[in-house]
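My questions will all concern the structure given below.
One chain of protein is taken out of this complex; the other chains stay put.
As written, the chains take the letters A, B and C, and residue 1 is the first residue of each chain.
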Amino acid sequence: MSDSLGAPSRGAPSRTPSYAMTRRSFLKGLIASGALATLPCGLLTPRSASAAPFNKADFQIFRNACPRNCYDTCSIVTYVKDGVVRFVEGAPESTFTAGGLCVKGYAYPRRVYSPDRIKYPMVQDGRGSGNWRRVSWDEAMERIARKLLEIKEKDGNLLGLALTKYSGNFGITNYGVEGMMSSLGYTTRLVGTPCWPAGIDAQNYDLGDMWCNDPEDMEKSRYVIIWGANPAWCSVHSMKYVYAARDRGAKIVVIDPVLTQTAAKGDVAWQPETGSDGALALGMARHVLDLGLVDRDFVANNAVGFEEFAAYLRNNVTVDWAAEKSGIPADEIRRVAEEFATAKPATIWIGYGMQRHVNGGAAVRAIDALVAMTGNVGKVGGGARYGHLQTWGFNYHAMIQKAPAGSTGFVGKAGPKGEFDVTAGAAAAAAYTDRALNINKTAQELLDAQNPPVRVLWSSCKNPFAQDFDRNKLEKAFNKLEMVVSVEQFFTETVRHSDIVLPVTTLFEEWTVNASYWHYWVSLNEQAIAPLHEAKSNIEIAALLSKHMNRLSPGSCTYPQDIDTKEWMEKEFNKGVYELLGISHWQDLRKGPAKAKMPSSASWSDRKFKTPSGKYEFRSDLCASHGHKALPEYKEGRKAYAPYRLLTPHSKFAIHSQFANLDWMEEFQKEPFVYLNPALAKAKGIADLDTVRVFNPTGEVKLRAKITNTVPGDCLLVYEAWFRKLDFNVQNLVDDESADMGAYKTGAPGVAIHDQFADVARA
Amino acid sequence: MQNIELPLVLFTVLSQAAVGMALLLAVRSCGCAGGACATTPTTTGTGGGAPGSRAEWLTATIVMGVALLASLFHLGHPEGAVRTLAHLERAWLSREILAFGAFAVLLAVAAVTGKAGAGLRGAAALVGLAALYTSGMTYAPPAMPALHNAAPLGFFLLSALLLGASFGSWFAGEGSQPMLRAVLLGSLAAALAVYVIVPCVWASGGTVMQMTARAWLASPLYWARLVLGIVVPLVVMIRSPRIPRWMGPLVLLGELAGRAVFFGATVHAAVNLGIPY
Amino acid sequence: MNHIFPTPGTPRDACLLRALRDLFSARGADGLRAASLALDACRTMFGCSRSTRGAPPCAPSGPLSGLDTIDTPDHWRTTEYAFNRLFVGPMAVPAPPYASAWLETEPRLMGEAAMDVRNLYHSLGYAVPDEGATPDDHLSFELDAALALLALREAANAAPPSSAPEPSPSTLATDTQEAWRWLVAEHMGAWVPRFVQHALAEPDVPPAIARALAMLLCWQEDAAAACSTASIEETITGMQGRQDA
Partner (left out) sequence: MTTQKTSRPGQRAFLVDVERCIGCFTCAMACKNYYQQETGVVWRQLYPLDEAIYPHRERAFFSLACNHCENPACLNACPVKAYEKREDGVVVHHQDRCIGCGNCIRSCPYGAPRYNPVLKKAEKCSLCHERLDAGEQPACVQSCPVRALRLVDIAALSTADAANAVQYPAGYPEMPQVNPSTRFIMPRTPRVVRR
């Protein structure tokens, strides 16, 4: 910020020529501007309830899109006045968003204008010292550039530079962060995803891709099983389709160890043993088989390996065994299995929660098999719904950058760098590649990486201290790093452990485009206001870094040095996207979001699967070749290492570490709680709202307890969140045990977030 | 327990004290037939004459003035106080302000002229009673089931009598003392009954009433009010032939405590939305 | 020490405003040092007695007390760290130097307060650099605007009636006076005192910053008092209300 009002006044007013400046013009100003008119109570004007009639014409209206890691990826309409966001609404054009956002989306105005926002690039003298100095962007970038050149000099490559980035901002242009890394050379990447990889691999083995029906066709289902998902909290816009299905006579069955809000809205709520989903699905499959309700046409003509699967079921699975594994009575399993097999179409929504287990991938394959054998794959209103990337076919112009000439890097096989990695193929071919570290073991991998060790960590669109597992180990890992750069909006625990923090733009301050991994709408994200303070977008930051790299060492970075976020947004579009969306130019999206024109609302409607066999694979040799079972066999869960199972799912008031820190959200959620079954509370002598310790070998958290019968007696339930005023972090309790699958499609196995255990005691 | 609304505590208690004084003054004057009072110099020694020395009227006026002043501090925007008369047709609060305004004027006139004739005395008493009634209605909101009835009016009337009698005795001639003592004794006895019975009645009422009963009984202020403001005075008065001068302050203390409970501990219906009502 | 009762518009105010403006917009140790020394210079030159009679002097004690005896890079670097913890970030700061953070019904930036001062700047023919990105109501901008109005008042008062172009200088004088009154008494009066209190309430505020905050409050109070008239008394009480909140 300049130290005085902009031109013409600089320095002492008495000396400023501007005061000789035409008094008339000034008077015009002073009187006409309305400033005087508002003087008597310019501030005190009460926000009267009898406000002037609402008139859209009073506002500039912009198109935005919620870039968070969420099923719903809402299309937002932003109302701006005097260059300030006044309020936001859901876009009515999207039948999915349907004019309304969610509790988080409506809190956005607080996020942009929060006084807590990081305003300037700053340097911390002594990590964790709290001694911060404000620096110019150029100074910050020069420091980073010099450090990068130094380690490149020392190591002969840039593998000492690591990037950790995940889903903090899914705006397509934000893949420019990966692009920035590539444009510097071969670097170290924390690859994979903590979110949904086991299920992605499972569906790729079974179907050849992760591709779900349009959620909007769920209303055509005659039977809906929501398995390990909680849309009432995590995909509120999907609930209207669940309701529509029920209004048309469908039965809603919700399977979840916790009686979630979604379960409370179902017709039947199963609370099975956590992690027993595979057994449950196989038990149902066995019953369907026994009843002869298998879709013979499908398994014969569109699938391979069914007979082997059937044999496996006959020899190894009984309904009673499933009942014993899951705790769900055998006749219950039989009843629901029969209803599911006879209702046409019937669908299962496979949640991400149920695959965050050491046997999660296997469980998803078992559920896929249940849906397939009942002939519900490829059917409108049917399907094993997990997610899709059909609408993500952008150019990734910001992401695809080539390494500077002569760069050397990691020699060895290159896998994908995550579920959104479009460069995977190309990379495999190259002589050198980036070094991949498992994002789900960030702490351990940073500690273990050698020749060279990771010296510089760049964190963007991610808050490692809130999201990476085994927080205490992560602290050790950070102490090993020579420089930590975090690109952030708020002073998170990660920023506290950084040397340099760079303020980044919010969705209202940059151009980009957003797609969903659930619904089929694509939304434009216009820049609605100027970036506040000194915030820059991720690609502008990359360009500035490139400028300084090339100034200090010409040719050391291939990233363009002068960037306009709007132009770069345009560069992401291509003919394919236009055709898919049925638009002729991205400008059409200014009229509202567009929905992909798919041949059918059902995935796989042509039964042409992307598996090696081109058919649905009950038996997947590919899966076997990756060290798993060829058939969707049952896999045992993780052994308990503490008395109670610990579940740390998403709250409705936050997405990971975002939103819970906003003052508006604090109105409705002031603090975290651990939720306990009355029996467990009684056994531990814990009364409602007592403060308790939840602890295990990984660490501990202190918080208050709420006693509720929605949680099973052997479970401790704590929702993850980052509160600005509280020292609370569920990652103190979650270790980095891997899930069974994920390496195939995302570069690293998932993480068994819900195979965690802990004990509890009054504090 | 929510905020005790100190300005309202002061306003209601003091205004009721003033009403009580005016009321008993009028009653006394009726009891002064045959010039009984004339022969007995008032304790304040400001000559004889009809009951209601200038000092007494002045005191009442000042008490009422302080009450009105205190009420201003209850407003977010005191500058708008005059507009409170805008809704006489419906709002008991508007009527309360009007009634007490008129009452205050009458007191002031009496205080200024020094000697109030029977007419003025009667008028003051009647307007005072009317004002008391408007208070009783104003503080019986539908949102507070425990008070949405005649209870507030009853409480206020008792307060008026207790305070009126004990402070009135400062000024009353000997002739009136026995009568004041009787009034005080009677209203103390009544108050004892009321303040014990009413919470018990609530305890057998709906959820919010029961919560109110619990809140009152749990409040030290309630017990202070009961012991300091009722039991002790009662015991004293049973023994003592006339009202001791320190009785006024003591009773006032009890009343203030009691009123603090009234405003602070009474439970609002909205506190348990979603809970069985 | 020389007892003067400066009225707004004297060199003293200009001196203070300039120093305070530069101090609160300082980007680093050097800026802080320069502005702080300038501020001390004003205090030495004009003393720190109050123009409001009876008001206690601003200086913690004695006219020259608290002048920085230490003048080492380390000293100013530490001051910078503390300055950032108080006003800049990156962590959430206890005393954001933006009017909106105090006047908005809820702490937020770019609120109505920012729009009000933006109007004033525009009417003066000015704007903050890259308007829309930089909140208009940062303390330093407001002090800068105050400086401008100060100079303008002098110009207005100086202007001889004869040489008056349309409209008459009296209009100019009253307009300027009104604008000044609104800015220093009404607008800044509504948040600067709370801002100063909150900042001073923080642990280990370096002397240079503590003095600056004290001087800021004195200047604002004096300026407000000087132009207070019956008409605005109630506005101020209204403001007091806000300040209690």
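As a convention for this text, contacts are C-beta pairs under 8 Å (C-beta built on N, C-alpha and C of every residue); 3 or more make two chains touch, one makes a residue touch a chain.
No experiment lies behind these values; they were computed from the predicted model shown.
Visitor: Out of B:A81, B:L129, B:L153 or B:L185, which touches the unshown chain?
Guide: Of all options in B:A81, B:L129, B:L153 or B:L185, contact with the hidden chain holds for B:A81.
Visitor: Given that one chain is not shown, which residue among A:G83, A:G100 or A:G393 touches it?
Guide: Checking the options A:G83, A:G100 or A:G393, the one contacting the hidden chain is A:G100.
Visitor: Looking at B:L6, B:V66 or B:A91, which makes contact with the chain not pictured?
Guide: B:A91
Visitor: Over the whole complex, note the residues of subunit B touching the chain we left out.
Guide: Spelled out for subunit B, the touching residues are 74-78, 80-81, 83-87, 90-94, 97, 138, 141-144, 208, 268-271, 273-277.
Visitor: When the complex is taken as a whole, what residues of subunit A touch the one chain not shown?
Guide: Residues in contact with the chain left out: 46-55, 86-90, 98-104, 106-109, 232-233, 236-237, 239-240, 243, 254, 259, 261-273, 326-329, 332, 652-653, 663-668, 706-710, 712.
Everything below uses one rule, namely that only the chains that are shown with their structure count from here on.
Visitor: Considering only mean CA positions as chain centres, point out the chain farthest from subunit A.
Guide: Of all chains, B has its centre farthest from that of subunit A.
Visitor: Approximately how many whole Å separate the CA-defined centres of subunit A and subunit C?
Guide: Computed from C-alpha means, the inter-chain centre distance equals 45 Å.
Visitor: Just the number, please: Cα centre separation of subunit A and subunit B in whole Å.
Guide: The separation of the two C-alpha centroids amounts to 65 Å.
Visitor: Could you list which residues of subunit A touch at least two other chains?
Guide: none
Visitor: Going through subunit C residue by residue, note those that touch at least 2 other chains and give them in order.
Guide: Subunit C, residues with two or more chain partners: not present.
Visitor: Under the definition above, what is the set of subunit A residues touching subunit C in their complex?
Guide: These residues of subunit A touch subunit C: 1-6, 8-9, 12-14, 16, 18-19, 21, 23-27, 29-36, 38-45, 47, 82-84, 109-110, 113-120, 122, 125, 130-134, 136, 488, 491, 495-496, 501, 503, 529-533, 663, 724.
Visitor: Which of the residues in subunit C come into contact with subunit A in the complex?
Guide: 14, 18, 21-22, 25-29, 31, 77, 80-81, 84-85, 88-93, 96, 98, 100-101, 103, 105-116, 118-135, 138, 140-141, 144-145, 147-148, 150-152, 154-155, 165-167, 171-172, 175-176, 178-179, 182, 186-187, 190, 235, 238
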